[in-house]
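Removed from the display is one protein chain of the complex; every other protein chain stays in position.
Presenting chain A:
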């Protein structure tokens, strides 16, 4: 792909000491916890934002908080950049390393430490996958609410770094609303605990600050999260429309009427076809846009809410309404939706945008997006969390054609600016990473940015934590 997005130049002080750094790290970690052979570093050069790649200096795979602390302390002392990594599923390049960085990957720290049903909390290591928490507590009637589409693979540590959302966040909130406490290692190796098993702590809400800090304020090694009791029942319903605008307007009306379903997901025709090919969920193929609306509660509650939603949908000329008939069918409907990005690989390479807009602007932004992408001669598929206006246009392109790739990136930038100009923001849940870094000035003034950077500097004066991300490279104080 084009190299429009720059990385910080490697630090000479680090590059000239490469061999010594590896030798030193080998003192701190057991052999199976350190990767440094050139060949073996290659698979760590990128994440799910695969257009950009940088070979790291080494990869540490610690098994304990103490090992994380030892590595951080060392890197802090010698000014070696550190790039945290969970499962490497970031769509914004949050885990892409740089030549002078040590990747600190928490994939070996994947144990569930405590399930406390009395307090409705789970305490887990940061490398535990999002879905495995819900799986561990499912038979006891609980679940962990935020459900990013990559929940099968993505880790809680990564979710905290990006303040991840998901389809069901419309009702239950994003990661920050479900995180109660963390154990984390500060840049100098000090280990602190924030929060606990309760909803608020005295003093500053540092936990809120950590959540979404993209691995720049320290490394979370353990997290205590809220468990939620499963509803009595849950039912996804499919609403098919003849036009995307109608579906968009319908979403705005549902929310405006005060109804909050658990999830309202949107798919346009290309997305429906892609997902159906993988999941065989029985999505209607003869509509231009599809809403998956999930309601939950008792049968009576679900019926009542559905009835109101159907009424609103009729006002927008809904073409098909299909209630799902079984748990298996419901599972397939969600499987298809959650696999949408990966399944897009069946037809093309893609980059996925993450802008969020006010619901009243949904239809407008959808139309404009189509225009923008078309003006670059590319195709787009839309599949996103409509209920909270979190759009995910997937711009399709051919990664083996550099011109095509450059166009995709340019189109993406225009779409994100459009979202900001429409009163929204650059990122709903994927984080800024490197992908949206250079657009931050479109959203924030210099004063805003400097204030954020000042907070960052309070944690990491030497800018070693994930340094190429979030803030534009120029104008850093």
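Just so it is clear, a residue touches a chain if its C-beta (ideal position, glycine included) is under 8 Å from a C-beta of that chain, and two chains touch if they have at least 3 such contacts; residues count from 1.
Keep in mind that, in the parts below, contacts and distances are computed from a predicted model.
The chain that is not shown carries the UniProt protein name "Glycolate oxidase iron-sulfur subunit", picked from "Glycolate oxidase iron-sulfur subunit", "Peptide ABC transporter ATPase", "Thioredoxin reductase" or "Pyruvate dehydrogenase E1 component alpha subunit". In the complete complex, the residue from A:7, A:266, A:341 or A:471 that touches the missing chain is A:341.
Across A:7, A:266, A:283 or A:350, the single residue that touches the chain missing here is A:350. Not every partner is drawn; the one left out touches chain A at residues 1, 32, 35, 37, 39-40, 42-44, 46-48, 50-51, 61, 87-89, 105, 107-110, 127, 129, 131, 150, 152-154, 278, 339-346, 349-350, 399-400, 405.
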